[in-house]
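Every protein chain of the complex appears in place save one, which is left out.
Each chain gets a letter, A and B, in the order it is written, and its residues are counted from 1.
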Amino acid sequence: MSSKLTLLGLFAVAVLFHVGLAQQAGSCPGRQRYGQCQCQIQKLQALRPSQRYESEGGLIEVWLQNNQQLQCAGVTLVRQTIRRNSFNFPGYNNAPKLTYVPPRGRGVHSVVIPGCPETYQSTEQFQGQREQGEQARTIRADEHQKIRPIRQGDVVANPTGHVHWFYNDGEEQLVLIHLIDTGSNSNQLDQQFRKFYLGGNPQSEREHGQHQQGPYQGEEQTYYQQRFESNNIFRGIDDEILQEVLGVRRETVEKVKGRGDVRGHMVQARQGLQLVRPSRMEEEEYRHGGSSSYGNGFEETICTARMRENIGNPARADVYNPEAGYIRTVNRMNLPILNYLQLSAERGVLYRNAIYAPHYNLNAHTIIYVTRGSARVQVIGNYRQPVYDGQLSEGQVLVVPQNFALTKQAGQGGFEWVSFKTDANAMINSLAGKTSAFRALPVDMLASMYQISRQEAENLKYNRGQEVMIFAPSSTSLGRALP
Amino acid sequence: MSSKLTLLGLFAVAVLFHVGLAQQAGSCPGRQRYGQCQCQIQKLQALRPSQRYESEGGLIEVWLQNNQQLQCAGVTLVRQTIRRNSFNFPGYNNAPKLTYVPPRGRGVHSVVIPGCPETYQSTEQFQGQREQGEQARTIRADEHQKIRPIRQGDVVANPTGHVHWFYNDGEEQLVLIHLIDTGSNSNQLDQQFRKFYLGGNPQSEREHGQHQQGPYQGEEQTYYQQRFESNNIFRGIDDEILQEVLGVRRETVEKVKGRGDVRGHMVQARQGLQLVRPSRMEEEEYRHGGSSSYGNGFEETICTARMRENIGNPARADVYNPEAGYIRTVNRMNLPILNYLQLSAERGVLYRNAIYAPHYNLNAHTIIYVTRGSARVQVIGNYRQPVYDGQLSEGQVLVVPQNFALTKQAGQGGFEWVSFKTDANAMINSLAGKTSAFRALPVDMLASMYQISRQEAENLKYNRGQEVMIFAPSSTSLGRALP
Partner (left out) sequence: MSSKLTLLGLFAVAVLFHVGLAQQAGSCPGRQRYGQCQCQIQKLQALRPSQRYESEGGLIEVWLQNNQQLQCAGVTLVRQTIRRNSFNFPGYNNAPKLTYVPPRGRGVHSVVIPGCPETYQSTEQFQGQREQGEQARTIRADEHQKIRPIRQGDVVANPTGHVHWFYNDGEEQLVLIHLIDTGSNSNQLDQQFRKFYLGGNPQSEREHGQHQQGPYQGEEQTYYQQRFESNNIFRGIDDEILQEVLGVRRETVEKVKGRGDVRGHMVQARQGLQLVRPSRMEEEEYRHGGSSSYGNGFEETICTARMRENIGNPARADVYNPEAGYIRTVNRMNLPILNYLQLSAERGVLYRNAIYAPHYNLNAHTIIYVTRGSARVQVIGNYRQPVYDGQLSEGQVLVVPQNFALTKQAGQGGFEWVSFKTDANAMINSLAGKTSAFRALPVDMLASMYQISRQEAENLKYNRGQEVMIFAPSSTSLGRALP
């Protein structure tokens, strides 16, 4: 790779020889800690993934980290589809990762915490049942660290540098949406999203890039930047040392190093994996019982820390309006491990034509991933014109910078999304409704600000004062929205 | 704004075509988190504001954030003058702001905290008195969040992203000195100081820039960088959505969006604002009683957090010398909200010819604003020559980088200042007097260090050992300083 230039060098060259490009490249919201990006924010765009990597066990699609929007927010987004009975090689990242499970499939998740004991143990005679309908198989003696069932609506935490894996033990595909915060303080490497695997041969994956996507035509010279870098960490270790410290045969070392493995980073376990775990029935009982294992945030030790919180269940919504929809958040208050990740998330559902009132995040960027439906979305920054004004549809991603106002109106088919936020305690300020900033201001001030009567100022303050953040459409707007 | 280049691009270009400029541009102390600025520190300068924006309700003067000194320290300074009965449009910033009220005027301040209740309530019959001598006016029913009276010597905290406003209800102009810490971790946007208003038409303001000010001649190409960006956040939101979520008439939406408003971002309330608040008499009683509402930092909830601390009263000085002057600091110990802002401040008064002994800040930059008088100031860094050696007068600003030594000798008219510091617990090490580092060193070491007798080393350690930080001038120096 002697032809690599640093991004900075490239950029200097680009400025000199492609000033036109540099002039377009202003659409870049950003965390200031990314010094190399001045991130002029004039235009956002809805993003689709631009790369696909296929492997035996599934598919990953990557939203380029060096798309300027994502780069300036300091994040990478990945959608992973795991086939039945497949799992991804255990590995770790150079940044914290928050994973959302959209309504599809189920599986298990495990984070390896260094120094913690193997608390899931079985003896030789244990009889496990994998699935109703399958034949009972004997689980032989094994012990490993805790594993967690996951299902739709779960948010799963993966701290920086911790080995973790996902396994699809369900009947259909398991889809995962990953947000990797390469801008985190816990990442002391560069902004590149780096993935280190404990096995396999990631370079063997077939890549299907769509490198001309988006407005960044003419950036072929940065093509190699567009890969996220991954490697089998055993790959470069000397064979003899590895053979010695693992205490295994030479052939096994070859296997561990993934030589000749062409399956990619997700692989299939033909018979399914035999795991030590409570039976599916036990798990389901707990779930229907519905009690949630809220920690108090203090009693938890790192070895038993909760890594998962479900935000998909409308019965536990934080904001609910039967005409408009519901919202549920996960943050450091209900999932304390997020203090380490410095990330949080919001799950929202808007019914047909309903409106999420204008609001902004005080202290975080928002990365919206649309799980279903579509909406008209507006984002307003420091300019007279919105920096985004258009449709946002299933599978698309939009970055909303900190402090920029956001409003959404669901389309005919409703609108469902998950938003990742780059702070463990992201705070919202609403610009309309019961929790609106207007409510906090004196009536007389509103009248004077807007040069309106005191009566009209009271209207402004109280007319929609019963609704919180999400609004049912009035008959007028219903009429307007219908064709 | 298609002609915008990113700062980085510009810089690269500047280096190529204006190497002379780049060579001069070395006078840049800085926080390292600002990667794009290597901030070679060779020469500081006393700064006056370079931009004025006038509006109906007053005037703001801005110290350019992209002046290299301020940019490298990661701060913007703003002096705001609010006319009688005027207020600024409620709004929020992308960074924490600490405000000092120099000895002029009085007013009220409010921070809107999302989710907190409207705790200032009145019923229809309430009779309020605004001012002695004015006629009593009926305050009609209203409720809003807490408002705080402010007066000279107050330091007021405005956390990132929180809507806040100031209102001048006094008899004369209200002057405010704002320090905005765009380098704060809570700002995930770029370093640009961005102001988001809930109303008005900020772009209508008449700007009176003095763009050729300072040593940065020939930087016209960065002119557009020199504006701080502000906008009415409702401006870009779709009219119909806004009408619906606010539940008001179309005309009111127009007013909220500030169309055609030419008053700027500060406006006058001809009759004065009717606010729900304790009477001025009640407030004054409390003040003369003199008890201060020190929180313990734990009992406080965010909704009742103290946002204000007075550091103007010599009766509460931290350091006092009747011959030399006094110093009072506000930090996270006496104003816990500063833990969120990561800022602190120092108010100082030096009498005629008195000296603030050489000292440095261990962990913060210092931004000095002179409120009265003048002094001879020296700042010493890593070079043989001082990086600053000259007069500093009323209305001027000087940035003193972390670890750089600072000394001040007041002129004939004394010297008063406020210093903002970029840490919630800024620590000082004094190089002379009772708290001097010399006192902590063995006499024998001093003798050996400076190749002086043990007796002279004891003199060094103890001769001025009764004085703390501020020194009355000796007769010699008095003689010297007098004309």
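Here, contacts are C-beta pairs under 8 Å (C-beta built on N, C-alpha and C of every residue); 3 or more make two chains touch, one makes a residue touch a chain.
Remember, it's a predicted structure, so these values are computed and weren't measured experimentally.
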Residue of B:121, B:304 or B:385 touching the missing chain in the full complex: B:385
Given A:58, A:200 or A:465, the one touching the chain that is not displayed: A:200
Chain A residues touching the omitted chain (full complex): 1-9, 12-13, 16, 33-37, 87, 89-90, 92, 94, 110, 112-116, 118, 140, 142, 144-145, 159-163, 165, 167, 182-183, 185-191, 194, 196, 198-200, 203, 229-231, 233-238, 240-242, 244-249, 252, 255-256, 261, 267, 269, 273-276
Touching residues on chain B - with respect to the absent chain: 11-12, 15-16, 19, 22-23, 25-26, 28-42, 73, 355, 357-358, 360-365, 378, 380-387, 389, 401-403, 405, 407, 409, 422, 427-433, 435, 437-445, 448-452, 454, 456, 459-460, 463-464, 471, 473-474, 476-477, 480
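Methods note: only the chains that are shown with their structure count from here on.
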Centre-to-centre distance between chain B and chain A (centres being mean Cα positions), rounded to whole Å: 38
